[in-house]
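What follows is a set of notes on a single structure, which appears directly below.
Note that this complex is displayed minus one protein chain, with the remaining chains in position.
Letters are used for the chains, namely A and B, taken in the order the chains are written, and counting of residues starts over at 1 for each.
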Amino acid sequence: MYKYDQYDQSIVDARVDEFRDQVTRRLAGQLTEDQFKPLRLMNGLYLQLHAYMLRVAIPYGTLDSRQMRTLASIARDYDRDYGHFTTRQNLQFNWIKLEDTPDILARLATVEMHAIQTSGNCIRNISSDQFAGAAADEVADPRPWAELIRQWSTFHPEFSYLPRKFKIAVIASDEDRAAMRLHDIGIQLVERDGELGGRIYVGGGMGRTPMIAPLIRDFVTADDLMSYLEAALRVYNRYGRRDNMYKARIKILVHEIGADEYRRQVEEEFLAVKALGIDPPAAELARITAMFAPPAFDTDAPDAVDRSDPDFAVWLDQNVRAHKQLGHAIVTISLKPVGGIPGDASSAQIDLVADLAERYSFDELRVTHAQNLVLPHVRKADLYTIWQQLTDAGLAEANLDLVTDIIACPGLDYCSLANARSIPLAQKIAVRFADRSRDLGELKLKISGCINACGHHHAGHIGILGVDKKGTENYQLSFGGSGAEDVSLAKITGPGFDEDGVVEAIERATDTYVALREEGERFLDTYRRVGMQPFKDAIYG
Amino acid sequence: MKILTGNDLPTGDVTWWTGSGWSRHIEDAIDVGDQGEAIARAEEGARRVNVPYVIDATPTADGPRPAHIKDRIRALGPTVRVDLTLKPADPAAGSWVI
Partner (left out) sequence: MVESATETTLRFRDDEPHDEPAVTLDAFLAEQTNATAVRLEAGEDARALLPYLDRLALVEVSFPTFRDGRGYSAGRVLREAGYTGELRAQGDVLVDQLPLMRRCGFDSFAPQAEIDGEALRRSLDRYDFRYQAAADAAVPVWKLRHG
């Protein structure tokens, strides 16, 4: 894992001091709310429906037990004893007092954490593959590149007041576990002639106008990475639309001028920027990479697992994935108990997961964009005891990628932007389909409570968008989206439903799938093969 | 009726204008008539409230009921965590917002 040196620590400490100063000025009336809002947002502080909400950055979703326990302590001491893991691999506290935030940030800084750029029209937390460093299919660990970008983007003087927010993801395998092409910039590390480089996609995103990012540059080496990103962002900062916030994301710019013209402008800018010498030397990437060296795996760890406990075997098959190291495995801890709130964890659960990471996973943890947690480096011999402890804590739901593993934004229960509630609908769907979930197989269901699409509904095999229909909650259903390597955008089925109506419609759609599926087909595959019509007939017929 | 709401600046708590100050409880909210904007400006200027705004509500025996579901959820708390609402002892409290 990355460890701060004196420079990183000094910068984060100064940020705490700066925000303390800003909060003091706001409370004293020296800043209006209009002036303070972008300052607090740039430090992850929102004013939501019931209170301030603080979003803590978890860079590329990686953290250790000490950091995890600190999150639990903040939940206990400053919030209401729980936190919410988000689709950007971050954590949100829902009940924060403005006057407490400087002290919370100071506590975070003691464990190399912060809330820098977790909101605002700037470069957000860099996301990555939650299996980085553990996956057998990666060409390299993508996190050193993500860390390079994190440092470059932190308080970037030119790109702190962009037209709109800016999200970057870095992955390093063909299987996309991070919805890479639905980012403003998605980077896939690939190997060419023994050298590592990034394949750069620009202009993807969800929101009200979802787009899949086109390929803009097929290979950028680490030596050129910062210059290239600087050029890509500068073109956006200068020419991205500022007249309409709904058209201000880079995807609109790339779409309006076209990928070829955008590419040409970036290349031209790149030539100018490259001459400035702003790229860190190879030694810097090497320094960071050394901190992500694989842990000292037990090379004699037995590969066999005792499957005699049937409940354990179900969890093993569903939530445990292959590790690159023999005798080891990757465990996904579901934060989607049937009937629970997707992504929420109590401070006791957060503490327990920290204990498990420290004891069984080389002190490493991950947060996934699907709002689950991961123990990335577990000996197979320890799986059974881990499962037992998770079971006792209500964390052993065996539903990874099943219909009950729902991504849901906080929705109208918490969010001031939402038009409809997401969580109660997620709970209803999970309860209704829990018994059939294994038979339905991989089925990614995603719910957003408004058009901003924080619940990734455009990328759902089944996507649901909550809208406000004359003061009542209404839900639009869509099928066929994917945030994975087979990326696609979901299409709306037809007229919307009330809460019970949408559950009913999903029942009819999944019945249709079961009737039509061929051997080995997922819901998404059947939908792609037969098209919308049979589903439409079943739902509206 | 028109009622005035906002958030407390230092804590972020949802508050309602009572005629003489701000309360956490919507039951205390009064009809501000056409004075809402003026009160909002004065109170925000004095930093006794943050981002105040006027909403429509219906008077009921249990107090004002906001016209929009968003403000009903603000008045109560998250419907999915009744234990964290202002009515933690009432398991059916969430049905009030529908």
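Note that a residue touches a chain if its C-beta (ideal position, glycine included) is under 8 Å from a C-beta of that chain, and two chains touch if they have at least 3 such contacts.
All figures in this text were calculated on a predicted structure; none of them were measured in a lab.
Shown chains touched by the hidden one, complex as a whole: A. For the chain left out of this panel, the touching residue among A:L39, A:V190 or A:A301 is A:L39. Among the residues A:R80, A:H156 or A:R359, only A:H156 touches the chain that is left out of the figure. Between the chain not shown and the residues A:R124, A:R181 or A:R234, the one that touches is A:R234. With the whole complex as reference, residues 5, 7-8, 10-11, 14, 17-18, 21-22, 25, 30, 35, 38-39, 121, 151-152, 154-163, 226, 234, 237-238, 242, 272-273, 276-278, 280-281, 283-284, 287 of subunit A touch the missing chain.
Note that in this section only the chains that are shown with their structure count from here on.
Subunit A and subunit B have Cα centroids lying 33 Å from one another.
Note for the complex: subunit A touches subunit B at residues 26-27, 29, 33, 47, 49-52, 80, 95-99, 341, 412-414, 416, 418, 421, 423-424, 427, 471-473. Within the complex formed with subunit A, the residues of subunit B that make contact are 7, 9-14, 44, 47, 50-51, 67-70, 73-74, 77-81, 84.
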